[in-house]
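What follows is part of the complex, with its chains left where they were.
Per-chain residue numbering starts at 1, and chain names A, B and C are given in the order in which the chains are listed.
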Amino acid sequence: GKKQSADSELVTPKTLTVGLEGTYAPYAYRQNGKLQGFEVELGQQMAKKMGLKAKFIPTKWDSLIAGLGAKKFDVVLNNITVTPERKKQFIFSTPYIYSKSALILPKNSKITSVDQIKGKTFPEGTGTENSIQAKKFGANVIPSETFQNTVALISQGRAQGTINSREAFLSWAKDNPKNNLKTMNISTDKIAASEIAAMFNKNSPKLRTKANKALKELRADGTLARLSKKYFTADITQK
Amino acid sequence: MWQTISDSLPQLIAAGIKFTIPLAIISFIFGLILAVITALIKLARPKGNVLVKAIWGILDAIAYFYVWLFRSTPLLVQLFIIFFGLPNIGIQMPAFTAAVITFSLNTGAYASENIRAALLSIPDDQWEAAATLGFNTRQTLFKIIFPQAIRIALPTLSNEFIGLVKDTSLASSITILEMFTVSQEITAKNYQPLLMYCLVAALYAVVCSLLSILQHYLEKHANRYIKRGES
Amino acid sequence: MIELRNVVKQYKEKLALNDINVTFADGESTVIVGPSGSGKSTLLRSIDLLTRPDSGTLTIDDLTVDFSKPISQKETFAIRRKSGMVFQNWNLFPHLTVMKNITEAPRTVLKQSKEQSEQRAHELLKMVGLDEYADQYPSQLSGGQQQRISICRALAMQPEFLLLDEPTSALDPELEMQVLRILENLANQGQAMVVVTHNMEFARLVAKKLIFVEDGKILFTGPTEEFFNSDNARIQTFLAGLSLAE
């Protein structure tokens, strides 16, 4: 009974259709011809626990939101922060990442605290939580579509920094050892750690419940921690 | 660098063959059909009673609205509305279908203007010559007017097609894994955006240049009955 | 026999045909002359329904149409079967070879076979001395040659009447003569023709009958001889206007 009604919420039977951007390492990216990354593997494991097969659909940020509303995907796994505003439109799983924001700055930057970013040019993803925070602290926010564009702008000296996820920066720095950037933690009383969770259509409550159960199992059997260490070199799935 | 290129090239080409090319070709064919119909509706002034004229007036208004709508909004927005918006009123379709429909409608709107101009450029003389020989409208269109109009429309239609090939890159926003999206996904890990963009640009340039060469030969054939200017 | 009765054609600001009454007999050639803008083309085109007069009737043999009433497609095609038009700028189909230009209509409209239509085309081409050009495109030929082809194209439909609107006025004098000689031959063979022309020499030598049009009205209709010897003041002014000698 219950199992069937959760399945009736699926876009494609027996398949968990996952929307993501696919252009943000180490969350999701393409290498050796395959889509990989933390959220890709998480999606696969979640689907497995739910008795489904995962199917990934990469698209633009805007389209993720519209696509979930239009029932093009069952779930979006895209490093999405849970916010009260988003909660009005969508429903979320329990968080799978607790992400602490960091400042990414040129090595010679004199900025030492997030309070000093006032008036500085900060590229941020359009509509992201980072963008909202940067604006709150008075930065001159310019839109940037991808993390690599953001990094390019700072490296080239055309922007003074960005608020972003520390993990994404570390992953990038590992692949680009000869960079001229540094990262600096922002204390959680300035910017609270964000809860990253899977996002569902409001009409899929049963699916969300089922996904929560799967996440709980993955957390219990250590899969979450393992994936986190694999991709982020640290466990960031705990509060 | 060569490593990066040889790693990513096969993926890009695969995406091109699987999505970019079929999307462009199928959309162009449907777009052309739509364009001819629209152009004829806009041009024809049927004689007849009031009812025929009223119906034609409505068709005419639809044709004008359609062309106006698709020519005065960005393609990106059209794609988005058809794929994500129509489900709100109960019309749901797979991404590829939505892309084909959008690109066809868009191409149809632009190409209808080219075809209309081409048809208008055939002098009335040709219609009169056919009429005096006893051809009916359909025979005149298919035997006399279209074959000449194709020659006129060919350069602009070829350009439309080349433009369409490049515009397929926008399909990424409605979940289609075309060449451009794949390049961005690869960039996400290899962090060589410039190289990847250049690679994609080169692939597009190759395809477009091949199409231009094809266009050249088609035009040569279409112009076979035109006297070359004396050197 | 073609008969126009009380034919009137009003353009926005111009009364192009003002109550035209005229008859063209079978097998006879008629020339229409008159000043520029007098309505010659409008008159000729009305016979082939390329121009649609506002009122009056057109009778060809047993067919009659009333211009003030709707004319059906069937009637239109029946009328057009009776006559064939040759235009000032010949209006050949540029995308078709000479042969195809001539055979396309017999095949499409009369449903003739390929062989039959091509055989007839070769006969016609031989008559105008252009059989060797059958596979060329019109653009490869001179104006005079194209006009001769366009005469073949019209004749291939075996029209009772050949209608020609200034068939040589876009041609050099030499080429003009080539075309006029062919028309002279056709006239001698009994092909009925109605020719709008400015060439008075042609009118004098070829046409049995002459019609002089001015301002949408027929001012003279009768034997050609009579026209050239007329002492009507208007006709004499017209003829003087075509000559440099004072």
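The rule we apply is simple: a contact is a pair of C-beta atoms (placed from the backbone, for glycine too) under 8 Å apart; a residue touches a chain by one contact, two chains touch by 3 or more.
These numbers were taken from a predicted model, which means no experiment stands behind them.
The stoichiometry of the full complex, written with the chain labels shown, is A x1, B x2, C x2.
Keep in mind that, in the parts below, only the chains that are shown with their structure count from here on.
The minimal number of chain-to-chain contact steps leading from subunit A to subunit C is 2. Taking the mean of each chain's C-alpha atoms, the chain whose centre lies closest to the overall C-alpha mean is B. Centres computed as Cα averages put subunit A at a distance of 82 Å from subunit C. We define each chain's centre as the mean of its Cα atoms; on that basis subunit A and subunit B are separated by 38 Å. As a whole-number value, the distance joining the C-alpha centres of subunit B and subunit C reads 44 Å. Among all residues of subunit C, none touch two or more other chains. Within subunit A, not a single residue touches two or more of the remaining chains.
Looking at the complex, you find that subunit A touches subunit B at residues 19, 22-25, 28-33, 35-36, 57-60, 62-63, 66-67, 69-72, 146-149, 151-152, 172, 175-176.
Contact residues on subunit C toward subunit B in their complex (touch as defined above): 48-50, 73, 77, 80-81, 83-85, 87, 89, 91-96, 104-105, 108-109, 137-140, 153-154, 157.
Partner subunit A is touched in their complex by these residues of subunit B: 7, 10-11, 80, 83-85, 87-88, 92, 95, 172-175, 177, 181-182, 184-191, 193.
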